[in-house]
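For this depiction, one protein chain was excluded, whereas all remaining protein chains were kept in their positions.
Going by the order they are written in, the chains are A and B; count residues from 1 in each one.
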Amino acid sequence: MSLTNLIVILVQAGILVNMMLMAAAYMVLAERKIAAWIQNRVGPNRVGPWGLFQSFADVFKLYIKEDIVPAAADYKFHALAPVIAIGVAVTTYAIIPFSGPLIELDGVKYGLAMAPNMNIGILAVLAMTSVGVYGVALAGWSSNNKYSLMGGLRSAAQMISYELSMGLAIIGVVLIAGSLNLIDIIQAQTDGMWFIFLQPVGFILFLITALAETNRAPFDLPEAEPELVGGYHTEYSGMKFGLLYLAEYANILASSAIMATLFLGGWDIIPFLDDSTVLGLAPFSLPLVILGHMAFLGKAFALVFVFIWIRWSLPRFRYDQLMNLGWKVLLPISLVNIIVTGLVILFLQ
Amino acid sequence: MFTVFAIGAVASAVFTITRKNPVASAMSLVGHFFMLTGLYLTLQAQFVAAVQVLVYAGAIMVLVIFVIMLLNVGTEQQHPQSGGLRTTLGVMMAGLLAVLMGTAILARPTGRVDLPPESLTIGTTEAIGQSLFTTYLFPFEAVSLLLLAALIGSVILAKRHVQEG
Partner (left out) sequence: MSGSATLERVEKLRQSKILREVQDKDTVAMFEDPLENDMILNMGPQHPATHGVLRVLLRLDGETVVKCIPELGYLHRGFEKIAENSTYHEFIPHTDRLDYISPLSNNVAICMAIEKAAGISVPERAVWIRMLVCELARISSHLLAMGATSMDVGAMTVFLWTFTEREKQYDLFERICGARFTTSYARIGGVANDIADDVMRDIRVWLNQLPERMSEVERLVNRNRIFVDRMAGTGYIPAEKAIALGLTGSTLRGSGVARDLRRDEPYMFYDQVEFDVITRNDGDCYSRYIVRNLEIWESMKICHQCLDKLEAMPRTPVLSDTQPQSVVSRKAEIYTKMEDLINDFMIINFGTMPPKGETYTAIESPKGELGFFIVSDGTGQPWKLKIRSPSSSNLQALKYMAEGSMVSDVVAIIGSIDPVMGEADK
C-alpha cells in the first residue's frame, strides 16, 4: 500500500463521511418540508432562507442537550448502540461506487468510491445492512424500558425476515450481470438497458424490503410513535439520539444509492442509449464522469423522495401483517422471480 | 494484520465465555465473528468473509440476541465451585490441549512456504461456485436436501405442538 494510495483513501473517506453527514442533515430538512407540503403546511422557514439552516440548528440543539441515561439502563450498551448504528451506516458508503474514475495517480484510477472493485461488492452491502440491526436491538434492550424492548424485538424480527427477500431480490440482477461486483453491474447497464426494465419485480421487491430494513413507514414498527412512544430510542437524548436519527437517514440514502446502482444504471445518464455517443464525449472522459456522478446522485435523491413520499401517505402495518407480507408474499414472489429470470437467461443462451 | 485480528479473535472469544451478562457475551461473539472475517480477508477469501458476516453475525447472532431479549435472561449468578474434581479435570484438559497445539505448531515446516498461484483464487466467488456446482455437486445437493428435510420436519413438529396446545 503506497503513500499515495493511503492519502487518496483518507481523502475519499473524508469526502464520503462529510457528504453523508450533509446529505443526512438536508434529508431531515427535506423530509420536514415535503411532509409539510403534503399536509398543507409551510414547514420550517425561520432559520435561514426557506429554513435552509434548520438542520444545523437542530444538530446544535442536540449537542448542547443533556445526555440522560436512565438509572436502570445498561450504560455500556446504551452508549454502544448509537455507535454501532452510525458505524454500520457509514461503512456501507465505502462500498457504493458514487462515480466513475475521476483522477489518475501513479497509473491507478480513483473515483469517488473507496472499495469499488471488491468482487463481493453486493454481498458486502447485504452483510453490512444485516449487521445494522444490532444498533437498534441493543438500543432497545439496554434502555431497560418496555416500549424500547418491544421496539428492539420488533426490529430484530423484521430485519431477519426482510433480509431474506432483499437478498433474493438482488439475485435476479446478479444473474443478468453475471457478477457480484458493483462496478461490473453498472457496466452491464451502461448500454442503456437499466435493470429496472429487465427486473421490474426485483426492483419493487427491493424497494419494499429496503423500506423495511431502514425502518421507514409503513414498516416503522420499531419506532411506531402511537404504539411504542418512541420505540427503541424512547430513552435516548442529546447527541446519542442524534446519532440514531442520523443513522436512520444515512441508511435511507445508502439504500437509495444501492437501488440506483443495481436497478437504475448507476452513473449511466440516459436510459436505452449509449451516453458517450449521444453526448459526444469520450467514454470515461472527465466531463462525462462528472455528469454521471450528478446523474447518480440525482437518482439516489429521487428515490429518497419516494421514501419520504411513502412515509407520509401510508398507514403502518401491524406486526403479524408485516410478518405475513414478508414470509407469505414477498419471499415466494422473489423465489419465482429468480426461477423465471434463470429460465429466461438459460433459454437465451 | 494477522496479529491484530488473531489477538482480537482470542480476546473476544475469552470475553464470550467470561462475561456474566448474556447480551455482553453474545456481543463478544459477534465481535469474534468480525475478527474471523478479518482473518478470512487476509487469506483472500472474500466470499467466505462476506458470508461469515451475513450469516453468522447478521442472522444467527441476531436470532440469539432476539431470544435472549425475548426470554429476558438475567445476569448469571456466581455458581459455587463444586469440589476440586471439576477444576482438576479442567486443568488437565487444558494442559492436554496446550501440549497438542504445541506439538502441532512445533511440527510445522519452518521457513516460508511458496503457495501455488491458484491458491489465491480459492476463496473468490467464482472458484467456490465452480467447485460447488461441478466437483461437489452431489454432496452440495444432498446437504441442501438434508437441510430442507430438517426445515420441514421442524415446521411440522412446531405445528403439531401448536395444535396440541
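Some notes on this structure:
The definition used in the following text is that a contact is a pair of C-beta atoms (placed from the backbone, for glycine too) under 8 Å apart; a residue touches a chain by one contact, two chains touch by 3 or more.
If you're wondering where the values come from, they're calculated on a predicted model, not measured in any experiment.
Note that of A:53, A:197, A:312 or A:327, the residue touching the chain absent from this view is A:312.
Annotation for chain A: contacts to the undisplayed chain at residues 35, 38-41, 71-72, 146-147, 150, 217-218, 220-221, 224-229, 312-321.
Rule of thumb we're sticking to: only the chains that are shown with their structure count from here on.
The touching residues of chain A, counted against chain B in their complex, run 74, 76-77, 80, 118-120, 123-124, 126-128, 130-131, 133-134, 137-138, 140-142, 149, 152-153, 156-157, 159-160, 163, 180. In the complex of the two chains, the chain B residues touching chain A come out as 21, 23-24, 27, 30, 46-47, 49-51, 53-54, 57-59, 62-63, 65-66, 69-70, 124-125.
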